[in-house]
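Okay, here's the structure, questions in a sec.
Missing here is one protein chain; the remaining ones are kept as they sit in the complex.
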Amino acid sequence: MSIPSQDNAIQGSRLIRALIYTVLIVFVIYYLLPLYVMLVNSFKPLEEIRGGDMLSLPDQWTIAPWLSAWSTAQIGVEPTGLRPYFWNSIMMVVPAVAISTVLGALNGYVLTKWQFRGHGIVFGMLLLACFIPFQIVLIPMARVLGFLGIAGTTGGLVLVHMVYGLGFTTLFFRNYYAAFPTELVRAAQIDGAGFFTIFWRILVPSSAPIAVVTIIWQFTNIWNDFLFGSSFADFDSVPMTVALNNLVSSSTGVKEYNVHFAGAVLAALPTLVVYIVSGRYFVRGLMAGAVKG
Amino acid sequence: MRDRLQNWLPRIVLAPSFFLILFFVYGFIVYTGYLSTTNSRMLPSNEFIGLSNYVKLFGLSHWETALTNLAIFGILYIGISSVLGLALAILLDQKIRAEGIIRPIYLYPMALSFIVTGTAWKWFLDPGIGLEHTLHQWGWESFHFDWIKNRHFAIYTVVIAAVWQSSGFVMAMFLAGLRGVDNEIIRAAQIDGASGWRIYRRIIIPMMRPVFLSAFVVLAHLAIKAYDLVIALTGGGPGRATELPATFMYSYTFTRNQMGVGASSAIIMLIMIFSIIVPYLYSELRSEGRR
């Protein structure tokens, strides 16, 4: 089977294709520029950065900043580097992403295929929830977490991230399922399939592209969150971003920019891996989507 | 009995999410509304002082700056990111051989925390050490680009960096949408002799309507919450020229110990956001229902 999307492609002359590639490459440069700045400077000794020119290649290459950021940089009183905080973040991100994605998929399914009176209002409320500024939930949330006895635990952080991700996950799945042919669902119902059977057998298999988008969104947001992490974590559940921030934004100490940049790239590695791995499913998902045609 | 259950099952499935949101979002908004009428400073207090926090708020000149900035920033950022995202998604959907390499490159900025990429942008935009400096060294002496240092233009540099960060994600959303388009429709149009661009303009882009909605919500959410970005890039400066409501709210609630004023700014902001977004969502959802 050829890749179906290619049917959408514009049949054009060589010139048009050359133009398309040029535009795409120009934007590749735009997106890569800051990464270039970060990488180049992360391989320079600090004196060279102090010397001025931030865009030139290092005169003297060094990987010391990377090693330092990973295992010896001072995050708190102990020179641990970023290493120990990875696990804390994973423990928090994976359950939060999984729960909110599954709930979002179910909500999207109900809101499009099992509509009931008032479904529009429920969706509207979930949607508007995306716009609440996190600053205002900090204090009441702290009180609730304290009341539940999960203040300062990974469980508390999972709850917080799960709740404030629900609006988005529901939105993504609902808009995707809205375009999914309802006839298929009705037909299965007539055949006697139940609520969960239909979801599992018919909708889930063709959800890959939107699941990728949702997981990327949730994973990145939760992984990169600083406000909740710094407010609701305890000394033994501190996530990556808080550690990175400790590395980067010391106020009155010497700033080791090369270590900062190396640390930033290291801290982003899990998200980058998610992006690259999940990218394949864009294509795979559309193959499954061919069922529709 | 089983039928009964099947009837109620959808509602039962939806219920936990609904009640979580009801409490953790709308409950907290009500609580914030209450705080805005008290003289809370460092921690919440119960002393009622009416609307004087709001009076104070509108007497502050940089609250006005923050609102104007949000308007400029929000419109440009949402507009540019959506258009760019769609355009790149369409181009990337043209049997591009290197798609597997280009797609993650467009996407990766979302992965990086702005705490640090802000520094990279700051350096790049800084005329003394970044782009201007480098081009001068390469011999283009007349090149001039100092927006980040200019009170009137600094907010546009925030737009540049923000578009950089999230337009790739918008691209991914549109790409997912494009890949979901039924090929039969396109084939039919091709048989009718419609040209490539015409198919996009008349058939495919209109089908992206729900994606536009998702993109709008995501971008509006990011625009409202643009905090790290501003702090890392300009620190709200030069002067207070790039202050946004999010930075304003944070600083009044947490660093200036004027929680009451911070809460009232949050309420004003929510009212404004809702008054723009609710009609849009309403019309969008209604027209969807009609289709």
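Letters A and B mark the chains in the order given here, with residues in each chain numbered from 1 onward.
Simple rule for what comes next: a contact is a pair of C-beta atoms (placed from the backbone, for glycine too) under 8 Å apart; a residue touches a chain by one contact, two chains touch by 3 or more.
In this section, contacts and distances are computed from a predicted model.
Q: Please identify the absent chain by the protein name in its UniProt record; candidates are "Probable sugar-binding periplasmic protein", "Pyruvate dehydrogenase E1 component beta subunit", "Acyclic terpene utilization AtuA family protein" or "NADH-quinone oxidoreductase subunit M".
A: "Probable sugar-binding periplasmic protein"
Q: Could you tell me which displayed chains border the chain that was left out of the figure?
A: A, B
Q: Which is it among A:V185, A:V238 or A:L266 that touches the chain not included here?
A: A:V238
Q: Where the complex has a chain not shown, which of B:L35, B:L70 or B:I148 is the residue touching it?
A: B:I148
Q: Quick one: say which of A:P45, A:G124 or A:G155 touches the chain that got left out.
A: Spelled out, the listed residue whose C-beta touches the missing chain is A:G155.
Q: Hey, which of B:D126, B:D182 or B:E284 is the one touching the hidden chain?
A: Touches the omitted chain: B:D126.
Q: Could you please point out the chain A residues that touch the chain left off the display?
A: That gives, for chain A, the contact residues 47, 50-51, 73-79, 95, 138-139, 141-143, 145-146, 149-156, 158-159, 226-227, 230-232, 234-238, 242, 245-256.
Q: Using the touch rule from the top, list residues of chain B that touch the missing partner.
A: 41-43, 56, 59-60, 62, 122, 126-128, 146, 148-149, 151, 231, 233-241, 251, 254-258
Here is the rule we use: only the chains that are shown with their structure count from here on.
Q: Determine the centre-to-centre distance between chain A and chain B, using the mean Cα coordinates as centres, and give it in whole Å.
A: Taking the average C-alpha coordinate of chain A and of chain B, the gap between them is 15 Å.
Q: For the complex, give me every residue of chain B touching chain A.
A: 6, 9-11, 13-14, 16-18, 20-22, 24-29, 31-32, 43-44, 88, 91-96, 100, 102-117, 119-121, 123-124, 129-131, 133-134, 137, 164, 168-169, 172-173, 175-176, 178-184, 186-187, 196-197, 199-200, 204, 207, 210-211, 213-214, 217-218, 220-221, 224-225, 228, 245-246, 249-250, 253-254, 259, 262-263, 266, 269-270, 273-274, 277-278, 281-282, 285, 288-289
Q: Along chain A, where are the residues that touch chain B in the complex?
A: Those residues of chain A that touch chain B are 4-12, 17, 20-21, 23-24, 27-28, 30-35, 37-38, 52-56, 103, 106-107, 110-111, 114, 116, 120, 122-137, 139-141, 144, 163-164, 166-168, 170-172, 175-176, 178-179, 194-195, 209-210, 212-213, 216-217, 220, 224, 226, 241, 244-245, 248-249, 257, 260-261, 263-265, 267-268, 271-272, 274-276, 279-280, 282-283, 285-286, 289-290, 292-293.
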